[in-house]
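Apart from one protein chain that is not included, each protein chain of the complex appears where it belongs.
Here is chain A:
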């Protein structure tokens, strides 16, 4: 017997009215996790917007575009695998996480160097924001260099470090990719002039009760 509904789409699905329990999975078939950063205005720092799950980096970028740029202004996206990010512990608001970072110069070999992107969180509950790029040999070294370069930037409760080579970045020449918002005014509250209709209705009922 099929489930019958008021909803014609549900009837078309031909869903059985009774079903056995879902088989228990030994392992979840869930995709890998990626973190997404967006540029909300031109020439401003990228900021964390949230994660997506995807089978690979390119699909992650497509999902991220759908999830994080379809409703708000966006001028670029960066996507990186969650496991490529290392981070400090969180400290209390108004404390500086830099105080916990004490990496001797000795474990900072001179080469080979690669670029790391540094994101810092100013206040708990807010979003990590891009501070800049540093050159270093590994994660701890990148954090130490970040402390030297950005350590005077207060406040800072948490730092994320990731190799720049692993960050998938939208290209400068693809900018028109993002210019989709202006055509969809019906998604904005200002497109609905409810008050005009209500006032017209009131005038009508008063003059013609």
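To be clear about the criterion, contacts are C-beta pairs under 8 Å (C-beta built on N, C-alpha and C of every residue); 3 or more make two chains touch, one makes a residue touch a chain; residues count from 1.
By our rule, contacts and distances are computed from a predicted model.
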| item | value |
| --- | --- |
| Chain excluded from display, named as in UniProt, from "Phenylacetate-CoA oxygenase subunit PaaA", "Response regulator receiver protein", "ABC transporter ATP-binding protein" or "FeS cluster assembly protein SufD" | "Phenylacetate-CoA oxygenase subunit PaaA" |
| Residue of A:67, A:113 or A:137 in touch with the missing chain, whole complex considered | A:67 |
| Residue among A:42, A:56 or A:152 that touches the chain left out of view | A:56 |
| Those residues of chain A which, in the complete complex, touch the missing chain | 3, 5-10, 13, 15-17, 19, 21-22, 25, 28-33, 35, 48, 50-53, 55-56, 59, 67, 70-72, 81-83, 85, 87, 89-90, 92-93, 124-128, 158, 160, 184, 186-189, 191-194, 197-198, 200-202, 204-205 |
